[in-house]
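Only a single protein chain was left out; the remaining protein chains are all shown in position.
Moving on to subunit A:
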C-alpha cells in the first residue's frame, strides 16, 4: 500500500518552528488586508473556503480518508445558522453555535455510517450521503428549495460588533478562521494526530499495536465535519444567503481541488489552494462553463505531475515540513 505523501519528512522541532513562523507571517498578512485596499469580501470568502479545506485536509491528509461529501457540512451549518438568524432572530454568536452544533450532529451520524468502509468505498459513501442530504434540502420547506434562504440579517455580535460593517465582519471571520486553523494545527501535532498518521501509513500495524483505529478515524471525522461546519456558519455572514450550491457535489469537488492544489497533508496547503481556486473563479467568472473545464484540467495535471501541491513542492525543495 503506497501512501498519500511521496516523501513524508519527520516533523523535527526545527520544522515546528518553521511552521510557527509561517503561521505568524500568514496571520499578519491577513490582519493587514483591510489597510491594503484588497476587496475584503473576496478575502473573507477565501478564508471560509480555506477553513473548509483545512478541515477536509485533516481527514484526508492525516487520516487518509478521502471524503467526497464535505459540502454537506458546509451546507448544513449554513442552512441551520441562516435559519437561526433569520427565523429565530438569534444573535450572531448563537447563530454560529447552532450551525456548528448541526454539523457536529451530522458528522456523528454520517461518520458512524461511513467509517464502516475504507478506501474507495468511503469516498463513494460520503458522496452518496451528501447527495441524500442535497435531495432532502431540495424538498424541505425551511430551506426554500431552489431560492435558498436569502437576506440574512448580520446583526451585532455579543451586542457590540456590528457585522454589517465590512471591516468588523472581516476581523470576525479572520478570528474564526485562525481559531479553526490553530485547533487543526494542534490536533495534527498532538499524540492523537500521530496515531492518525500511523493509521494512514499502515492501518494493520496500528491495529496490531493495540490502537482502536475505528475510534480514531471516527473522532477525526467528527472533528473535520464540525470544523467544516464552522466554515459554513461563517460563510453565511459573508454571503448573506444559504443555498443549494453549498450542498451540491460540485462544492465537495472544489474542496478536494483546493486541497490537492495546495498540497494534501500539508499544514498550509489548503489555505494556499483555497485562495488560488477562489481567485481563479473570480477572474474567470465571465467564461461560463470553461471554468469547470479548467478545474477538471487542474485536477488531471495535479494528479499526474504535481501530487505534492504548491506547498508540498516548496516544503520538499527546502526539505522542511510545512
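Just so we're on the same page, a contact is a pair of C-beta atoms (placed from the backbone, for glycine too) under 8 Å apart; a residue touches a chain by one contact, two chains touch by 3 or more; residues count from 1.
In the analysis below, contacts and distances are computed from a predicted model.
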Revision key, fill the gap. Expected UniProt protein name for the omitted chain (select from "Aminomethyltransferase", "Amino acid/amide ABC transporter membrane protein 1, HAAT family", "Penicillin-binding protein 2" or "Cell wall polymerase") would be "Amino acid/amide ABC transporter membrane protein 1, HAAT family"
Study note, to complete from the structure: Answer key for A:16, A:87 or A:136 versus the chain not shown reads A:136
Review point. So which of A:88, A:121 or A:283 would be touching the chain we can't see?
Key: A:121
Point to revise | Given A:66, A:173 or A:231, the one touching the chain that is not displayed | key: A:66
Check your understanding: If the missing chain were put back, which residues of subunit A would it touch?
Key -> 1-4, 60, 64, 66, 68, 113-114, 116-121, 123-125, 127-129, 131-132, 135-136, 138-139, 249, 253, 256, 260, 288-293, 295-300, 302-304, 307
